[in-house]
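Removed from the display is one protein chain of the complex; every other protein chain stays in position.
Now for chain A:
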């Protein structure tokens, strides 16, 4: 076993990285072993083609798992778009040909790739996890290094189970204090991105630390790590602790018996040493935060819900100013309008950011006994989440409120399936990106927490639960 000698003063990221170095040579990137490779239909077809062209096999199909998520319709029935259908069928053929476990549409294990990994217990502390999807950073919530890759790298991992990579620098985001009642993990990460900007994390692995982070549930931690990429960081991570172990225990792929004890002993060592030094440290005071919402077209353009649409002239940096001008034009907003007065056409609760059971519970709590006044889509992140929500009766709450209860998938997060905004339509969305056209060409997106989404569904304009 390659257990490196205990060296003082290492960060969590450094420990996990070192554990996975297959080969290190002067002047070359490290060759890093990959413990788990997640696959979906969008970024894999050309990678499998590459393998076939070169006559290569998948080195470790037993460390690879595939699901269908981006293209799948969330209403029952077959895929009507022939191009989407071909892509999904291509994944099925590739999975069969290369011997990879696949959870297809209709399967009880199907769901958004970043939701099902943790649910199966495949995502564990100290692992390296990759996927041809930038929100792979989600899995870092368990204390591993998890990051998104492109199709060339997908092919590389399929063929070799490794990746050549330079170790990124390390950044600590220290979140002191406690999140006030009604302020969520989503608000925290939106506030962090607004603080450091969409480029602030470029070149870093971020470790989220501090009291407020420790107090988050596993699902809240996943929400935070999920959006690391929106701050530019390819990976975000949180040291494993009792919360992590409690979440994992008993899951289908979690270790059992003696192996569990061994694993927990190792996992407990996965924390940044007291004398370790980060390349950069950012401090956030959780106790001052309130519900956050984005007003622009990148996730860094966010503000507390109590504020107003900013005046581009208020930005000293000319690049930020012109970005704000362009964003207001695209979003159809006027400077000075209170964010609470912005009316929406659609509310979307779901995605790899906020499509887990706790997200659905918190939305249901607000919608219980109330009526939505706008189109509201509730899309569970996986079939397992869907089943659990139905066992808890949450679907009845949503339906009674007039919301639509859908099948699992990525859905309106990126509108590759039929769930899209029409040009000019505006959403309050629990997803992760407010880019131009992200939810449909010409669509306008405000990123919010599930609680704000649910309250907004009731009033038809951006609303915090406390306002109801």
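We take it that a contact is a pair of C-beta atoms (placed from the backbone, for glycine too) under 8 Å apart; a residue touches a chain by one contact, two chains touch by 3 or more; residues count from 1.
Assume contacts and distances are computed from a predicted model.
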Protein name (UniProt record) of the chain left out of view, among "Heme/copper-type cytochrome/quinol oxidase, subunit 2", "3-isopropylmalate dehydratase small subunit", "ABC transporter ATP-binding protein" or "Cu-processing system permease protein": "3-isopropylmalate dehydratase small subunit"
Listed residues A:74, A:110, A:138 or A:162, member touching the removed chain: A:162
Full-complex contact with the absent chain, from A:186, A:271, A:406 or A:438: A:438
Positions on chain A contacted by the hidden chain, ascending: 1-2, 22-23, 27-29, 31, 33, 35-36, 42-43, 45-46, 49, 54, 56, 59, 61-65, 70-71, 81, 83-84, 86-87, 90, 101, 121-122, 124, 127, 132-134, 136, 147-153, 155-156, 159-162, 164, 166, 168, 198-199, 202-203, 229-230, 232-234, 253-255, 259-260, 262-263, 266, 297-298, 300, 319-320, 322-323, 326, 414-416, 433, 435-438, 441-442
